[in-house]
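Some chains have been omitted; the remaining ones sit where they do in the full complex.
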Amino acid sequence: MKKILGILILLIVVCGVTAISNENFVSAYNIQNVTRLTSLFGIISIGVAFVIISGGIDLSIGSVICLIGTMLPYLLAKGVPVPLAFLLVGVLSICIGLAHGLLITKLKLQPFIVTLCGLLIYRGVARGITEDQTQGFGTAHAGLRYLATGKIDLPFIEGFKLPVPFLIMLGLALLAAFLLNKTIFGRYLKAIGNNEAAARYSGIKTDKVVITAYVICSFLAGIGGILFGLDINSVQPEGIGNFYELYAIAAAVLGGCSIRGGEGTILGVVIGAALMRVLRNSITMLGIPSQLEFAIIGAVILVGVVSDELVKRYAQKRRAIQQARQTSG
Amino acid sequence: NQQNGNGKKTVAFVTNGVDPFWVIAQRGAEKAGEDLDVNVEVRMPPQGVADQKRMVQELLAQNVDGIAISPIDPENQNELLKEIAARSILITQDSDAPESPRQCYIGMDNYTAGRMCGELVKEALPDGGEVMLFVGRLGQANARQRRQGVIDELMDRSHDGSRYDKPGEVIKNDKYSILDTRTDDFDHPQAKANAEDAIANHPNLKCMVGLFAYNPPLCLEAIRDAGKLKEIKVVSFDENEASLQGIMDGTVVGTVVQNPYQYGYESVRVLKALANGDKSVIPENEILHIPARKIRKDNVEEFWTELKSLLGDSAKKDPGQTVNETIKSAKKTDPGATPDPRYPQQQKEPQKDE
Amino acid sequence: MSSPATTHPAPLLEVAQISKQFPGIKALSQVSLSLNHGEVLAVIGENGAGKSTLMKILAGVQPPDSGKLLIEGAEVSISDVEAALENGIALIHQELNLCENLDIAANIFLGREPASWNVINQQQTYLESQKLLKQVGLNLPPQTLVGDLTVGQQQMVEIAKALSINARILIMDEPTSSLSLHESEALFAVIRELKARGVSVIYISHRLGEVNDLADRVVVLRDGENAGDLDRASISHERMVQLMVGRNVSQFFPHTPHEPGQVVLEVKQLRTPAYPSHFINFSIRQNEIVGISGLVGAGRTELLQVLFGIDSPLSGSISVAGQEVQINSPRDAIRAGLALVPEDRKLQGLVLEMAVRENMSLASLTRDRKSLGRINFNQERNISEEMIAVMKIKTPSDSQIVQFLSGGNQQKVVLGKWLAMNPRVLLLDEPTRGVDIGAKEEIYTLMNQLASQGMAVLFVSSDLEEIRGISDRVLVMHEGQMTGELSRDEFSEEAIMQLATGQTLSHSQT
């Protein structure tokens, strides 16, 4: 909770500063856009959070987005009916996660290496299949595109409409939070992230749990790929999703996931994703040259983790002093 | 020069990146290969200059008989271009390198094309207004030249391709103000986000200019989502299907099209001739000018019908397919010198100012 | 406060009023002690008394919050390990601290490589290592990778490393906890020799027998404070225990003979991956406590791990309550009614970052789950509260993070996790390793209770006193083989050692 508080305050400060210096920031239109993108990145960040909590890492997310994001329009263009196409790409993303999980648990390969290979392979396959040609839904499938670009009127608020991806993200986040906090799977995941051996010695089928985490991650990356594709309607295999795994990981870490495993909350991850998107938006709104975008995002993440560490140390010291006073007093 | 295999000549066509635009060029090159009985190798470097250098050297290692290249950074790549000229035959296409020992340039002038784009903006906003530019990377020479063309045209400056206005500063005169140039690194979601941010941040924005093929459709997406089709005009570059559709619908003012198919076809034709020692294919000024064209509402239908008829029927069958895919099935074009019917007025004289 | 009992004007080392606070715990409070030249000083105390913390301060691993250190009367500041080494202080840590990717010689000279221009003189390290290895009785080439050694051999490398420092003060924090009797003897010989050379040794151990044999003087810590000193003459088992726990411990091994019931666990022709050429056969009955004795590396841990499904058997059969079971994972073992308290509670027993409650429920969550795989939070709380009460676990609440409990209480949490599963057979691997006397006694009592309630208890221990004290029956292993079985009246130390070293019993056949 304390970890979330810090980033929440940061988010509010960034929003506040931007809103004060540029009122367009709080226009319904802008908020809708930021919300939509937060939702898309939030979904993939939630996925990677599961892997990070299990003590692993997934570098292949961007390439999974690429593969699934190109395969859906590719299949549709080939005349595959919509439900079947969805089924196929869904199964594909699950198989990818399964492959990662199996290699990592059964062959004991390093997650970093396995998913680095994934990063290279999936984009390569997508580029090979599509021969590097941009894929799109054209003007057909407008209904489908509603999933990514649709907006829903809100009963009480004038002007502001809720982007459909936000609802998807919300649903997934609630499900993820439930999984993580209320189910034995979530408990096992955290136990494994902290101490894999102890979990195994307690009769937990750790391999199954870890594999499930990778499957969730790839599956959500797949959903991300579908939504990104539907959103922009032009999926270039060579370019789409490059570096998105790093944004997702950064969001998860900002949101309180420890790269060492065992720690993390879904709410934090979503706030982390929101902070990343709001930052990019604010940079534009504040008139900062777009070239500096990444430098600023990087600096904010760094400041975030550094201050988190310093606050932790300070709190520890304070507690020690207080206790000393109590003991002596 | 050593031929590969069966005594056929082998020539190479090297692009400056991966883009649907280049797939059209590839079809042209391959068609020429078929028609003229030469092997054609097409290379698209995805990662910029370093990749381009590697691909070129690999082609040279395979002893190709000639290379037609679109240099990403012509000034600084002179050495590589010299290396090509020394080991094989060098011509440039799409983007010229006048300082290099290239025998010939095939293509248009990006700065001039940019100015044509600027003219479209002027037509769209006769009374002036706020304009914003969108492009993949400003590191690429053609992007810089196009951008400068638009700016100079709107600012009513003289024709001088060597100017450079720094990005990040508002450029304005009494009519137009060019607020910014946003780049997206070929990240399409970011390209759309850039357009959205512009709409959110500049309520008085009147026109968006997309300088790379994928930019105009993404600008259009953002404008449509924002419900601002009436307020904001889109000016386009290249013949992305969505851009053409926009011109038909009236949501896009117009587009400046090059002739990538012809770039490909002509490159192969010229290289083959040169490889056989025939220098007559090269015009005196060493520039085979394939001019850019403006496509507006009045000629889009004609252009698109031509395009579709050229590409065959399959384009109509499935609207989900992109232009580039349908081009794969491109069938019969006139061989050799007769240019592609889409681009009727092929000129062989140096371009002039408007 | 500091009044050395000896005649030396200034003791070699004086620790004055050292305090150290950790988050939530006052580890040391105004602790003082002194160490004379050529003296073996034993420091004892229950788990968490602060022994290791004090030694880490002396070795420059952790800084004290307050207090002074004096060497030969002069105050010194030991800010880091280097400073400690300069002052001639070397520490053998409680845990092994070796680099498994390096060879023996590299480990021995780590941090003090003989070198010119930063280039290591390999030859010299090998030559000198050879001598040191000989001294500690380890017959291995110094080029051997440490990762290929057994735990006991690694501990001997640690000792050789400490010797190579030529320290004036050598601190050993529980050096024998992973040594066999044989290796321990070699160590004691080394200590006596060092002492003869005038080196002072601070020796920490929970094995009071060793302390009795070795120490010139004993300092006792309790709850981070000085609890008393004993000089050579007044060292006795009872006195030490009394000072450590603050009361008299009357009957240390609370053995009540049990009437064995039905056979619950039967192992036939079992081959383990560590010793694929040996077959193991034995059985245990209800109400029985069976101890497995043997030297380090005898394959006892391996046997329990195979029974519990951590490793898979190569062949053979395991039957529980007369029924043959296939055990390929801990899950299978749990289903068959087995439970294992593993050898290393921090590595295998506990999730240190999680709460007491969450550790306690880790094994039973699946059994108690609600629909949709939800955790039964009520049941979880009930179990943990019950176990805390039954086992008298000292913790502020069941949401305390396990890391902050003392070793004995941590061990009880592991036990509680398994008792919640109500197993038929309880397997315990070194259940009291590194556990203090008070908690030890409680664990013994618990084992007794469980056995009298009908559980079969099978435990591995390297502590002979413990084996003899609480077992109804003892099995002895040697290099992966069951070399014998002893009933309670045959439990002599000699008999066990004979079997443990692979000899046949001289007086009788089993």
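Just so it is clear, A, B and C label the chains in written order, and each chain counts residues from 1 on its own.
Assume a residue touches a chain if its C-beta (ideal position, glycine included) is under 8 Å from a C-beta of that chain, and two chains touch if they have at least 3 such contacts.
Here the structure is a predicted model, which is why all the values come from computation and not from measurement.
Visitor: Per chain type, how many copies make up the whole complex in this structure file?
Guide: Per chain kind, the total copies in the file amount to A x2, B x1, C x1.
Convention: only the chains that are shown with their structure count from here on.
Visitor: Tell me, please, which chain's centre (mean of its C-alpha atoms) is farthest from the centre of subunit B?
Guide: Relative to subunit B, the chain whose C-alpha centre sits farthest away is C.
Visitor: Using the mean of all protein Cα atoms as the middle point, what chain has its own Cα mean nearest that point?
Guide: Of the chains present, the most centrally placed is A.
Visitor: Just give me the whole-number Å value for how far the CA centre of subunit A lies from that of subunit B.
Guide: From the centre of subunit A to the centre of subunit B is 36 Å.
Visitor: Between subunit B and subunit C, tell me the centre distance in angstrom, where each centre is the average of that chain's C-alpha atoms.
Guide: One centre to the other, that is 74 Å.
Visitor: Averaging only over C-alpha atoms, locate the centres of subunit A and subunit C and give their separation in whole Å.
Guide: Averaging C-alpha atoms per chain gives centres 44 Å apart.
Visitor: Touching subunit C in the complex: which residues of subunit A?
Guide: 182-185, 187-188, 190-191, 194-195, 197-205, 262-263, 316, 319-320, 323-324, 327
Visitor: Where on subunit A does subunit B make contact in their complex?
Guide: 22, 24-25, 27, 29-30, 33, 37, 40, 73, 76-77, 79, 131-141, 149, 228, 231-236, 238-240, 242, 280-281, 284-285, 289-291
Visitor: Touching residues of subunit B toward subunit A in the complex: what are they?
Guide: By the definition above, subunit B touches subunit A via 18-20, 23, 44, 46, 167-168, 180, 182-183, 185-189, 191-194, 196-203, 214, 217-218, 221, 225-226, 241-242, 245, 318-322, 324-325.
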